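Encoded as structure tokens, here's the structure I'll be asking about.
For subunit A:
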Amino acid sequence: MAKKIESTAVDTNKIDAKIPAGPLAEKWSNYKAHQKLVNPANKRRLDIIVVGTGLAGASAAASLAELGFNVLNFCIQDSPRRAHSIAAQGGINAAKNYQNDGDSVYRLFYDTIKGGDYRAREANVYRLAEVSNSIIDQCVAQGVPFAREYGGLLDNRSFGGAQVSRTFYAKGQTGQQLLLGAYSALSRQVGKGAVKLYSRYEMLDVVVVEGRARGIIARNLVTGKTEKFFAHAVVVGSGGYGNAFFLSTNAMTSNASAAIQMYKKGAYFANPAYAQIHPTCVPVHGEFQSKLTLMSESLRNDGRIWTPKKKEDAEAIRAGKKKATDLKEDERDYYLERRYPAFGNLVPRDVASRAAKERCDAGFGVGNTGLAVYLDFSSSIERLGEDTIRARYGNLFQMYEKIVDENPYKTPMMIYPAIHYTMGGVWVDYELQTSIKGLFCIGEANFSDHGANRLGASALMQGLADGYFVLPYTIQNYLADQIQVPRMSTDLPEFTEAEKAVHAKIEKIMKIQGDRSVDSLHRELGLIMWDFVGMGRNKEGLELALEKIKAVRKAFWTKVYVPGVSADVNVELEKALRVADFIEIGELMARDALMREESCGGHFREEYQTPEGEALRNDEEFSFASCWKFKGEGEEPELLKEALDYEFIHRQQRNYKA
Partner candidate 1 sequence: MWLIDSSIGRKLIMSITGVFLVLFLLFHGTMNFVVLFSTEAYNAICEFLGANWYALVGTKILAIGFVVHIIYAIYLTFQNRRARGNVSYAVSKNQKSVEWASQNMLVLGAIVLGFMALHLYQFWAKMQLVEINHKLGCHVDENLLTTAANGAFWIKYYFSQPLYSILYIVWLAALWSHLTHGVWSALHSIGLNNNTWMSRVKVISNIISTIIILMFISIPVYFLLGGGNNWIV
Partner candidate 2 sequence: MEKSINITLKVWRQAGPKAKGEFVTYKMDNVSTDSSFLEMLDVLNETLVKQRKEPIVFDHDCREGICGMCSLYINGHPHGLDGETTTCQLHMRRFKDGETITVEPWRSAAFPVIKDLMVDRGAFDKIIQAGGYVSVNTGGVPDGNAIPISKVYADEAMDAASCIGCGACAAACKNGSAMLFVAAKVSQLALLPQGKVEAAHRAKVMVAKMDELGFGNCTNTGACEAECPKAISISHIARLNREFLSAKFKD
């Protein structure tokens, strides 16, 4: 219920999201009609740095170069094609309404706002829904082989949190195909010389000259040397910070360092507590484990989730005395179907994850750790036949069997929630500009569109929307005033000082020569995050987490050991620099979670729940995006609030029961 009281509780003076005036459906058109543009002759004179080559970064770099800007594009892997967007499986949403099932831009907008538990900006989400259709057209034109029907038209599947089929897909590899599409567009510009590509480079700092972002310091991961780069504007699309948990579905090099450097240079960090825990991942199975593997959400269409009804059975299974298949139908507790009869196994991700945790915490978990529940396909196989199930999920079943060495056609899969995506990120305004002028942030790295929880198949949509259709416009509104600014020398004091600071940090780490490996510290941090800043959070735990994270920080800066030298390939050094920043983001997450005394989406405070155990929002006090402002090392950051005034949507308690 949008009451007036919200705006009084929030200091709106400090944060200006620059939302264009006018009716919701016309904001973006109005913006485009009135924004400033840069003429072609001037574009050639302007340099833009794009950090990251995922869906957002690659699409932005390609689109900006097509427009005529000089683009410098950085990626941490050996090739832009390997950015972690590639691992997205299920699909990408768009409001095409090809299925004639009543979809529309407004409905996609509404579902996204609701899925995000009313913690996203209306104007941004509406724009996202608006450009979603162009993304599909663009990708088809690039030769992305989307799944098609026999008639030759595009096929759709349905995903959680929606009542229409609006998800476009390419087998179970949609992220890969979309990324390769963007990569091909980027490669075309690299071939033309419009984009200069720097692979195996890691951004270590952003350079601010007279209050505007004017370049970056990056480390060449092959030579180990740092280099300075100038640009008229800097765009960062460096992904999320889920790896603060050590074990996540993120790639090994996914990191928060670029975001943390921006934060430390003055960009606000928004909603760090909003992290998505994906319910269907392969459970943790040993101490040596390096990462968690996601099993697509689509599996919940045909799989039924259960744990044993009796604790004795769960104990027997954990001890290896019983098998899942030994339990009869009436000995199984299909707890999602029991608790949420209307949505059953297809409740949103945050709800499914918490329910699994509740069962395991109560002692009903399976697997040798007790931290797993079953995802059972036997009734679907009985109903549809093994071949149908194989056609739908064959590659996922095969992937599961490779990891766990069990045949999911015969025995139920074991799954458990894992950190997957971070909705929080660097604060940006409607133009995707951070609180530092000339510094833009796109894709998962920013905080903008998903509120407190992201719906399935919306991450790909947002990344490409930002890169293809939003940033290439909004950045011109900034650059139009920069055409008089000549290219600057990287010998300016701001550059050399930034580089010096980076060197000092590297040398400091190299000199510690302690007795703790980087990974052991990272694991320690991850465990704290999972135990206290994970699926279930409470005041006591979060306060404890803040203490423990301080201890990890101290251990890191006194005991870490990095072998080798800094001027060479040095993987341990790379990891150390990232872990130092994961400690920062970990602390910020705990701090934000502690501040937000309500439950919403991916943020669940145990003190704030309904009698049935559902998330209980507090719109009166917490209808804002929390923006954290860095105040110096060792200082507490300052909390600023961007009010979320819902002009067009009526807020409700999410209900997936009936």
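Please note the rule applied: contacts are C-beta pairs under 8 Å (C-beta built on N, C-alpha and C of every residue); 3 or more make two chains touch, one makes a residue touch a chain; residues count from 1.
How were these candidates chosen? In short, all candidates are chains of the complex that A comes from, given by their letters.
As the structure is a prediction and not an experimental result, all values here were calculated from the model.
Evaluated over the candidates 1 or 2, subunit A touches in this complex the candidate numbered 2. Interface residues of subunit A facing candidate 2 in the complex, by the touch rule stated above, are 59, 62-63, 66, 77-84, 86-87, 96, 98, 134, 136-154, 170-171, 173, 175-177, 180, 183-185, 187-188, 190-191, 197, 199, 222, 249, 251-253, 285-286, 288-291, 293-294, 320, 368, 398-399, 402-403, 405, 468-469, 472, 517, 519-520, 561, 563-564, 568-569, 571-572.
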